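Provided herewith is a single structure, encoded as structure tokens, for subsequent inquiry.
As you look at this complex, bear in mind that one protein chain is not there, while each of the others sits in place.
Take a look at chain A:
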Amino acid sequence: MSSSKKSSDGKSSEIEEAVASLTMPFNKILLTSSDGESFEIDEAVARKFQIIAHMIEDDCAGKAIPIDNVTGDILSKIIEYAKKHVVEPDEDEDEEAKKKLDSWDAKFVEKLDLETIFKIILAANYLNFEGLLGFASQTVADYIKDKTPEEVREIFNIENDFTPEEEEAIRKENAWTFNG
């Protein structure tokens, strides 16, 4: 994966891109983030992003694809995940490989802060990368499951539109349900 920052001179980066697209081998795709970072990836990896897979099918992929909604730092994380998950090991057939991948996933997400994960969710949704969207969503789900409603409101920036009585009533109704 090669990464080249946008130079201050707009023109030269355009030329760079043009040259890159001419000289790149057939099965590599160049993605450019919204802030100008470029990433060269294998077609197989790029296909994990359904939005790009469709473009490739429809033959309008070209060699360089701009990803306008995603910044470089997030795109690089997404590509890192996609590369690891190009081939998904079958749970029944290769348990060992699956365990290793799960462990890599856990480490991958451990280092990330919640803000980054939210951005990854948004980007994975835009790129239509189901695998990562599911994984990132599950990560957040596991995080919020032990939080109080108040903490969760803060995370999702939600206003509490219940009156205290209504809130208490619902809480009582559901208090016993198979908890703990």
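In the analysis below, a contact is a pair of C-beta atoms (placed from the backbone, for glycine too) under 8 Å apart; a residue touches a chain by one contact, two chains touch by 3 or more; residues count from 1.
To be clear about the criterion, contacts and distances are computed from a predicted model.
Entry comment: the absent subunit's protein name, as recorded by UniProt, is "F-box domain-containing protein", drawn from "F-box domain-containing protein", "GRR1-like protein 1", "Complex I intermediate-associated protein 30, mitochondrial" or "Metaxin-2". When you scan A:Ile51, A:Val86 or A:Ile155 for touch with the missing chain, the hit is A:Ile155. In the full complex, chain A touches the hidden chain at residues 85, 88, 91-92, 98, 102-103, 105-106, 109-115, 117-119, 121-122, 125, 130-131, 133-135, 137-147, 149, 152-162, 166-167, 169-171, 173-174, 176-180.
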